[in-house]
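Take a look at the structure below.
Just one protein chain is left out here, and the rest sit where they should.
A and B are the chain letters, set down in written order, and residue numbers restart from 1 in every chain.
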Amino acid sequence: MTKIEAKLKQMGYELPKVPMDMKYWARCKRAGNLIFMGTTGPWPIVNKTVKGKLQGVIGKDVTVEEAKFTCKMSALSILAALKNELGDLDKIDKIVKLEIYLNGPSGDADPYVAIADAASELFIELFGENGRATRTVTPNLTNIVAELDMVVSVRD
Amino acid sequence: MTKIEAKLKQMGYELPKVPMDMKYWARCKRAGNLIFMGTTGPWPIVNKTVKGKLQGVIGKDVTVEEAKFTCKMSALSILAALKNELGDLDKIDKIVKLEIYLNGPSGDADPYVAIADAASELFIELFGENGRATRTVTPNLTNIVAELDMVVSVRD
Partner (left out) sequence: MTKIEAKLKQMGYELPKVPMDMKYWARCKRAGNLIFMGTTGPWPIVNKTVKGKLQGVIGKDVTVEEAKFTCKMSALSILAALKNELGDLDKIDKIVKLEIYLNGPSGDADPYVAIADAASELFIELFGENGRATRTVTPNLTNIVAELDMVVSVRD
């Protein structure tokens, strides 16, 4: 087992199964040393009780605590998509950009920042400073609580 | 005529005229082998009846079928902008990222996915696997039904 995956296991996480065979879009597309990724939602994590809600409006149907869990599920899902693409998460150099899409009304930044931090915290615990990405948090179009995509750089 | 444009013609499409001389922003900006693009809306296609509606809220003023057509118009418009920049669409290596902005309320993903697929289908028919981009579908700020931008890589 590679270093990053061993660390993930040690942190108590496992990667969900994420479909990679979409007809009309790709999860990963490489250009030079950059991998651009498609928006990835929260895929169920095997052997874990799903504590996050997948759909609903933050602050109305879904609490901030629930949304943080959903956001973390999306973070693990996008790592699963990257592993599928790269074979090995140790090939990741750094997360360059993290885009987080949250399903909530325009309003006070604090709860949204807290939800986004749940994903960022996971990446930083895993990759250190290389996981502390530039970040954008914008409204989701669908009723999924939290989705994300990112741009990562990979080692040669 | 180049291969991609011949294929486009064979598919029954032609490229609309898209203005390239905006004072405050650019349609294309190149960095290395990547071309980043500005958001491009649906420009009218000569000799075609415009079946899509340009403005309105999806699901209220505009049906999903109409929005699919508008999304395809934006796809053709952004190809026109790329041709203007590159001279020849055969220089495109692949579409790395496709961002689609739809004017509709937060809700069920299915109709929005169907609308986005209309643009993706066109790119895949044209470029094969190289047209199957990573994709993000987010809310539009303006009342234009469907707009898009993308990142493409070009051949040296």
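Here are some notes:
Criterion: contacts are C-beta pairs under 8 Å (C-beta built on N, C-alpha and C of every residue); 3 or more make two chains touch, one makes a residue touch a chain.
Model, not experiment: these values are computed from the prediction.
When the missing chain is restored to the complex, the residue among A:M22, A:L54 or A:V96 that touches it is A:V96.
Taking the complete complex into account, residues 32-34, 94-98, 102, 104, 106-109, 112, 116-117, 120-121, 124, 132-139, 151, 153 of chain A touch the chain not shown.
Although one chain is not displayed, chain B still touches it through residues 24-29, 31-32, 36-39, 57, 99, 101, 103, 138-144, 149.
Convention: only the chains that are shown with their structure count from here on.
Distance between chain centres (mean CA atoms), chain A to chain B: 26 Å.
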